[in-house]
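As you look at this complex, bear in mind that one protein chain is not there, while each of the others sits in place.
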Amino acid sequence: MIKPMVNINLNNVSYTYSGRLEPAVENVTLSLDSGEITAITGLNGSGKSTLARLILGLLKPQEGQVCLDNRPVNSYTLAEVGEKIGYVLQNPNQMLFNTTVYNEVAFGLRWKGMKGEELKARCNQYLELFHLWPLRNKLPFNLSEGQKQMVAISAVLALEPSCLILDEPTKSIDTLRKKILIRVLRDIGCLGTGIIVISHDRSFVDALGGREINMVKGKITAYETRR
Amino acid sequence: MKLDVRTKLVIAAILSTLAIIYQNAVVLGVVLIITIVALALLKVSLQSFFDFRKLIYLYLVLIVIQSLFIRGGEPLITIGELHLLTTESIIYGIAIILRFLILIGSGLILLSCNLSEMLLAMDRMHIPYEIVFMIQIGIRFIPVLINELSNIFDTIQLRGVDLRKVYKRKVIRVYISIFTPLIYSIWQKAEQLSILLELRGFRRYPTRTYYRTISMGVIDYIIIGLSLSLAVIFVVVISML
Partner (left out) sequence: MKALRVENLTYSYAANEKPVLADLSFSLNQGDALGVIGLNGSGKTTLSFCLCGIIPHYLRGTMKGSVYINGKDTRTTPLHQLTLEIGIVLQDPNIQLLMPTVEDDLAFGLENQNMPPQMIGETIDRICDLTGINDLRKENPNHLSGGEKQLVALSTVLAMNPSIIIFDESLSMLDDRAAEKILAIMQKLKETNTTMVIIDHTGKSRSIYDHAFVLKEGMIVNRGSTEEIVQAYFSSEV
């Protein structure tokens, strides 16, 4: 499976929330390609999540520019951005829209017009990935927080974006699911999907490998490549 | 000098009432000056007034639009039969701006009050504690819910639903999808909230104490009396002119 590449470019980007004096993200210049695993680390409030929202065009920088494939991110609609970049929120409850786990994974695909056997095969593939097949007929809201997180990730992955952004994915999952998640992310990373994880979970970031970007008070303080 | 929150409520109420009952630009100008003096005396920062600079252009457009409809006054700029700007509409437009500024001013007085004290004042005015508490919880959680809703809108679009291109027959389906997580969130919060309230002994006894205290001093009564009588004199004088 060869996926189209996506190139994310941030040029001198700064963002300050209204009513705040200090910028949440300050003078960030960054280039990310699909096929890379990148971890953005830092303490709570260091601007990691804000950076993700800037990349997705959910926030508009006061200074600098964010480009996807050499076009400003704001010239895309959100649905078009979603084609390129999958985004999983910290709180999975805010992205569960359906009455069964199966429909949740099928949701985006159906909107794209996928039907019949193709849809079924695709959903099964991504449900299996996180061992969600036995839960396919359950109401997503009745699952445990860790299971919900897994459903949200597989629903976004099923759309096969070129790049995946995960915001604190290990917040409510236990060590067993963490292991599964690490394996899956490394696998899809090998297949060419770019992965950006925002995390302060040291053991998770270390196990994932790839590049690490550390943020302190909105600024990138260190780049580090491992393995 | 620290005034009781109720005194500030009375002053804000008087100023906003005056702003609503008068339409004359000159009278409103006087009320605005009084408002600014009151704000200065109450030591409320006037900074917020300047945040409304950006709206000036909007007002200019409003004045032009009004000129098209208000007949009367001397036309200043005309294109054929169309009056683009008349003296009447300028005066009317200025009156609206003044009124708006006065309302912002009294809003600033309210914002300068401590929220907890305001709620306590409501309690002292014999509003049942349950209602005061509901308002409190509303103020606390409405911003949270708005934030959640905006997250939901973002993620549903990132999942491939282009809200601008949704066909008419699918609109209802999309909105059901959007409100599912929101309703779940409200339901979940309500459930957790009732457990937590139980744990903290909410309404366990018929009475409760208040950590904060508010009390009306002599100065509060004097200021309330003074403001009310000045307001009455103002209304009487204006009606005689």
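Letters are used for the chains, namely A and B, taken in the order the chains are written, and counting of residues starts over at 1 for each.
Just so it is clear, a residue touches a chain if its C-beta (ideal position, glycine included) is under 8 Å from a C-beta of that chain, and two chains touch if they have at least 3 such contacts.
Nothing here was measured: the structure is a model prediction, and the numbers come from that model.
Enquirer: Using the definition of touch stated at the top, determine which of B:F50, B:F69 or B:Y205 touches the missing chain.
Expert: B:Y205
Enquirer: So that we can see where the missing chain sits, which residues of subunit B does it touch?
Expert: Here the touching residues of subunit B are 115-116, 119, 136-137, 139-140, 143-144, 189, 192-196, 198-205, 207-213.
Enquirer: Can you list where subunit A touches the absent chain?
Expert: Here the touching residues of subunit A are 43-45, 144-147, 171-179, 200, 202-203, 207.
Note that only the chains that are shown with their structure count from here on.
Enquirer: Going by the contact rule set out above, which residues of subunit A touch subunit B in the complex?
Expert: Going through subunit A, the ones touching subunit B are 56, 58, 77-83, 85-87, 89, 91, 93-98, 107-108, 111-112, 141, 155-156, 159.
Enquirer: In the complex of these two chains, what residues of subunit B are touching subunit A?
Expert: Result: residues 148, 151-152, 154-165, 177-178, 180-181, 184-185, 188 of subunit B touch subunit A.
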